[in-house]
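Note sheet for the following structure.
Missing here: one protein chain of the complex. Every other protein chain is in place.
Chains here go by letter, A, B and C, matching the order in which they are written, and residues are numbered from 1 within each.
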Amino acid sequence: MIIVMKRSASEQDITTMIHEVEARGLKANVIRGTERTVIAAVGEERVAGIGSLESGPGVDEVLPILAPYKLASRELQPESSTVQAGSLTVGNGQIGVIAGPCSVESEEQIVTTAQAVRAAGASALRGGAFKPRTSPYSFQGLKEEGLQLLAEARRQTGLAVVTEVVSPEDVELVVEYADVLQIGARNMQNYRLLEAVGKSPRAVLLKRGPSATIDEWLLAAEYILDAGNDQVMLCERGIRTFETHTRFTLPLASVPYVQQRTHLPVVIDPSHGTGHTYLVPAMAQAAIAAGADGLIVEVHPHPEQAQSDGYQSLNFAEYEAMMAACQKIAGAMEKHLGML
Amino acid sequence: MIIVMKRSASEQDITTMIHEVEARGLKANVIRGTERTVIAAVGEERVAGIGSLESGPGVDEVLPILAPYKLASRELQPESSTVQAGSLTVGNGQIGVIAGPCSVESEEQIVTTAQAVRAAGASALRGGAFKPRTSPYSFQGLKEEGLQLLAEARRQTGLAVVTEVVSPEDVELVVEYADVLQIGARNMQNYRLLEAVGKSPRAVLLKRGPSATIDEWLLAAEYILDAGNDQVMLCERGIRTFETHTRFTLPLASVPYVQQRTHLPVVIDPSHGTGHTYLVPAMAQAAIAAGADGLIVEVHPHPEQAQSDGYQSLNFAEYEAMMAACQKIAGAMEKHLGML
Amino acid sequence: MIIVMKRSASEQDITTMIHEVEARGLKANVIRGTERTVIAAVGEERVAGIGSLESGPGVDEVLPILAPYKLASRELQPESSTVQAGSLTVGNGQIGVIAGPCSVESEEQIVTTAQAVRAAGASALRGGAFKPRTSPYSFQGLKEEGLQLLAEARRQTGLAVVTEVVSPEDVELVVEYADVLQIGARNMQNYRLLEAVGKSPRAVLLKRGPSATIDEWLLAAEYILDAGNDQVMLCERGIRTFETHTRFTLPLASVPYVQQRTHLPVVIDPSHGTGHTYLVPAMAQAAIAAGADGLIVEVHPHPEQAQSDGYQSLNFAEYEAMMAACQKIAGAMEKHLGML
Partner (left out) sequence: MIIVMKRSASEQDITTMIHEVEARGLKANVIRGTERTVIAAVGEERVAGIGSLESGPGVDEVLPILAPYKLASRELQPESSTVQAGSLTVGNGQIGVIAGPCSVESEEQIVTTAQAVRAAGASALRGGAFKPRTSPYSFQGLKEEGLQLLAEARRQTGLAVVTEVVSPEDVELVVEYADVLQIGARNMQNYRLLEAVGKSPRAVLLKRGPSATIDEWLLAAEYILDAGNDQVMLCERGIRTFETHTRFTLPLASVPYVQQRTHLPVVIDPSHGTGHTYLVPAMAQAAIAAGADGLIVEVHPHPEQAQSDGYQSLNFAEYEAMMAACQKIAGAMEKHLGML
């Protein structure tokens, strides 16, 4: 960490800060510039309370040098990780495709959707049973009944089931039915929940919070890894910006950035990332060309009648067309797409 | 809600959308403009699945007209609400001041802080026992022992205790010790937790998530109100923007905006809202001049040694000076500040 | 436009607003909902002062219905436009590739770069002679000498020249040397400059401002079109968001969004859009897969010695590798890339 002193800092201030640095078990190197003095502190800077040094006398700012995460870091593990859960493979040249409705609404809805996306090449089925909804007046999901319907769809199609868990107390129940536990964007920093899925035997799809920095997202992954679960997929689903023509802004540069910094595979959600059906196929194609390891896409038999997220769901024909186009891009990237 | 049709929409598309609107129990009014046709749908538009109409044939976009929240709305309850919890009053001309450390670290730390902020005019004590931390390697709080120390500080000073609860399963325990339950920014959309505090007998301080729109924040309050708890304070603590000179951007216009739209009192957190000690007093003063009903401020005996948030904590002398300046502004606003 | 009245609006308020609407030459339709009344105003809403209606008595908000731009609109011109300038074609299945250094620094630098990018498949040469720089202490460009060097590079390679113009008074001079006039992001709303290039005989590359909404960007294009120049390319170069791991956030969903709303071709700048060399190739590939009509990429013989933007410039080998990868994606999209 670099401690930048103010121009007005006294020798006494510098001495005090050297002592504060050493008291935390770090070694202090003092560099005196023409305008400012900086103290370069060498050692394990991920210890508690380092940020508080900014309140020391004569300090202007404190700049960290090391990435705050360790287990997720590619410096620690140079080779890329692959996640495998039932019919779903993400990584190692295989682009996993997770498709299905926002919410499970009925047996007919989820089974017909599973069959349609399976036929078009999906490798897993998504569907929400526990739905975190912005308004208390919106549909809140079928809960355990929804999980049972997802399991039925898996029985009929062989597709792995990806579904969200919203509270630590539900983890045990969802583990019974699901192949992959999804942590939604709103819960990315629900640390109790991260610890619970970290101790579970299921792979985890960790969505990025809409205002989380990439470091915060990787630290959330670190909670899961630190709890002992190494089957973690990162999912970029868009960030909140001033742009309102799309519901969120999908920053595809996350793909190469994350792939350089971490060994974890990265999945793109073009549905939430754009919020409009007509923008989804182009962004799915772009995600693959950017090097993404997977896609998660909302598909519904009748989007205009969906209980949730209809505005960003593809119908079956649109999904099939999207997969055909994505297949060509995947070929150009020399990768395999879903079950195609 | 207004359904804006594309210029290319056919008569058939318009007829289909009229049926979709009527199928949701709403009345459709068709207005034909020179370039576009719009359908104004009249009735209770807060029902599930309205957004999915955007997937209908020939639809360009759907614009909601009504505020999505009801119980929080000033249209429903024109008079302002006041929250009262032990020594703390927020609203009705009384500016509640909640002060104390980010984390409870020891008995000496919390008791001396409680005495110092009490002497300078605070009306309640803050302090975290359950700490949600971005990194798994950071100090995670003293948990129940921290709650006991807060209760001891209350016994010695008479100050009401405000502390965070992070999981539904902890609500019962925290209710035993605290006067006000704080919902942190990361948990603003943890709906299971909102329902749990909504059923508790304690007042709730609901922090705004750093990327939550004001409507999403008020809908989170709606979850608590809808569960039966009407002692809700909104807390603006800054939003995430491109600006990095401050840790968050504190949008004080939230105060008059929220006061026009809702009857709930609004508290400002200038510590998280700026992230730097030297910016806190000016923003505390500005919050009062903007009409805020309360303040929540981080204070620590030795900020440079704090386990968390030292960079944005005031020491005792800084807090006392801030309160003296705030007292003058409160006087100019003809309000009472804390216990001064 | 929809005028949403407050719940508390009186009949008198509604009558007043009907008169205000009619005074602007629009027709007022009143729709009375259960909670609110709205006035749907039909007619040409792009007239001056419409926004001021929000100050009328009892008005809650005013929602526009029509896109604010006309000449740029695909509703007006359904077929896509193609821009042609010397060796550069953008649109109609041809992906134009503009490559070269941020700044023209010397004859050797610009000529060797032109030769290298020409060999790897570029269809035009970029290079700044007039440089708008954030700091007055940074290199400000070679000015007319830089233009002469660009013309020399064109003479030797046949590549069209794309260069920035920063002030209306320079347009005449730059027109002498350049094939395409670039309007930089900082000048997107320099309307005097937009009018000047709108009256020039050269094609224009209009960069999006980093905080411009897409509507504001298309209105800037409208200034150029309205002045009589229909050879306009839109260039997405990233927006400013809270994300600091990349210098800007490149929202590739702009491509399908803009292509739906307007007939103008859209070019992506992955260099400014990411700000780091190692992220550029992936985003160039993604841009093509998203359907972009062109690329503009920074290339320098020795990025670490560049006078400007070295951190986001490719060297010749990196550019060649990027073009080979992009060529495969372009093939999958059934388009032609640059001169390949």
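Basically, contacts are C-beta pairs under 8 Å (C-beta built on N, C-alpha and C of every residue); 3 or more make two chains touch, one makes a residue touch a chain.
None of the values given here were measured: they were computed from a predicted structure.
Enquirer: Tell me which residue among A:22, A:44, A:145 or A:176 touches the hidden chain in the full complex.
Expert: A:44
Enquirer: Of the residues C:109, C:277 or C:327, I need the one that contacts the missing chain.
Expert: Only one listed residue reaches the unshown chain, and that is C:277.
Enquirer: Touching the absent chain in the whole complex: find that residue among B:56, B:146 or B:273.
Expert: Considering all chains, including the one not shown, the answer is B:273.
Enquirer: For the chain that's not shown, point to the residue among B:288, B:306, B:323 or B:339 touching it.
Expert: Touching the chain that is not displayed is residue B:288.
Enquirer: Considering the whole complex rather than only what is displayed, give the residues of chain B touching the chain that is not shown.
Expert: Contacting residues on chain B, toward the hidden partner: 211, 213-215, 239, 241-246, 249-253, 255-257, 260, 273-274, 278-279, 282-283, 285-291, 328-329, 331-333.
Enquirer: What is the set of chain A residues that contact the non-displayed chain in the whole complex?
Expert: Considering the whole complex, chain A reaches the absent chain at 2, 4, 7-8, 29, 31-36, 38, 40, 42-44, 63, 65-66, 75, 240-242, 244.
Enquirer: Given the full complex, what residues of chain C touch the hidden partner chain?
Expert: These residues touch the chain not displayed: 20, 46-49, 51-57, 62, 68-69, 132-139, 166-169, 186-187, 189-192, 209-211, 216, 219, 222-223, 226, 239-240, 276-277, 303-311, 313.
As a convention for this text, only the chains that are shown with their structure count from here on.
Enquirer: Go ahead and note the Å separation of the Cα centroids belonging to chain B and chain C.
Expert: Centre-to-centre distance between chain B and chain C: 38 Å.
Enquirer: What is the distance in Å between the mean C-alpha positions of chain A and chain C?
Expert: The mean C-alpha positions of chain A and chain C differ by 30 Å.
Enquirer: Please set out, as single numbers or ranges, the residues of chain A touching at least two other chains.
Expert: 211, 239
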